[in-house]
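To start, the structure itself, in structure tokens.
Missing here: one protein chain of the complex. Every other protein chain is in place.
Moving on, here comes chain A:
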């Protein structure tokens, strides 16, 4: 517990490690949010192209990342 509280206390300070870890955590949160939204769009019959347009990436990129292998 102490480690977690300490991190929270120091989130605002200038230790690069704290800031970088927060960015890495945010990226993982973002990746998961993207997966949820893409899955939902596919379930609703959206094409990869339509999803790619909304995400602002290429169709190939979104299909490679989220398509079933």
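The rule is short, and it goes like this: contacts are C-beta pairs under 8 Å (C-beta built on N, C-alpha and C of every residue); 3 or more make two chains touch, one makes a residue touch a chain; residues count from 1.
Throughout what follows, contacts and distances are computed from a predicted model.
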item	value
"Ferredoxin", "Clp protease N-terminal domain-containing protein", "cytochrome-c oxidase" or "ABC transporter permease" - which is the UniProt name of the missing chain	"Clp protease N-terminal domain-containing protein"
Touching residues on chain A - with respect to the absent chain	1, 3-5, 7-8, 10-12, 18, 21-22, 24-26, 28-29, 31-33, 35-36, 39-40
